[in-house]
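Of the protein chains in this complex, one is absent; all others appear in place.
Coming up: chain A.
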Amino acid sequence: MLSLTDVCKGYATSEGRVAVLDGVSLSLAAGETLALTGESGSGKSTLLHLCAGLDAPDSGRIEVAGRPMGRSDAERAALRRGTVGLVFQQFNLIPSLDVAANLAFQARLAGRLDPRWLADLVAALDLDPLMARYPEELSGGQQQRVAIGRTLAVRPALVLADEPTGNLDEASGDRVMALMLRLVAETGTALLMVTHSPRLAAALDRRVHLRGGRLTC
């Protein structure tokens, strides 16, 4: 479903070029879940962004759903519309749209809105009372539930999540996590999740650790 071969990525900073990823290889099968851990600043988010095509690697190959990552912005954008779903730590939602519109947005963009499935998600995520609100009127946990619902509404083949519960207290974080894992399992979606928490990582099929620009197990 996802495969990275020898991916390198660095950033130009005021002290010159800093290599963040230095030959990362990784593969993830359909329906599999993988936890990515590592110290702050080790490059977890960078890796995730490359997988989503939000940024391009300096070298190496990235394949999603059996096809190499496109070169152009438009190709990579098309990938995000249908195949890959993203959940960030925060700022996932479109501030100018209400919850109902946010939930349906990506699925409509991809042209595969399934109202029955969306209704199921709304019920599972307990979003019914919030449908007419705007993102700024929601708590952090509520916002993340909407973000997860929005991502899963597309039925993506791969979900990439960057510390989706990092901003939440432990109890609500656990609830959101459990929901996400259940829904991912139901839809047979592959999941790559960045997390700091060993407890959350333990709930996933596999774990990898990022250090010094390379992956260890």
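Convention: a contact is a pair of C-beta atoms (placed from the backbone, for glycine too) under 8 Å apart; a residue touches a chain by one contact, two chains touch by 3 or more; residues count from 1.
Note that contacts and distances are computed from a predicted model.
Q: Just go with whichever of "Signal recognition particle receptor FtsY", "Fumarate reductase/succinate dehydrogenase flavoprotein subunit", "ABC transporter permease" or "2-oxoglutarate ferredoxin oxidoreductase subunit beta" UniProt uses as the name of the absent chain.
A: "ABC transporter permease"
Q: Of the listed residues A:D6, A:D55, A:D126 or A:E186, which contacts the missing chain in the full complex?
A: Here the residue in touch with the unshown chain is A:D55.
Q: Just to verify: which one of A:D73, A:E170, A:E186 or A:D205 makes contact with the chain not shown?
A: Among A:D73, A:E170, A:E186 or A:D205, only A:D73 touches the chain that is not shown.
Q: So which bits of chain A touch the chain we can't see?
A: Within chain A, the residues that touch the unshown chain are 11, 45, 49, 52, 54-56, 73-74, 76-82, 86, 88-97, 101, 104-106, 108-110, 136, 162.
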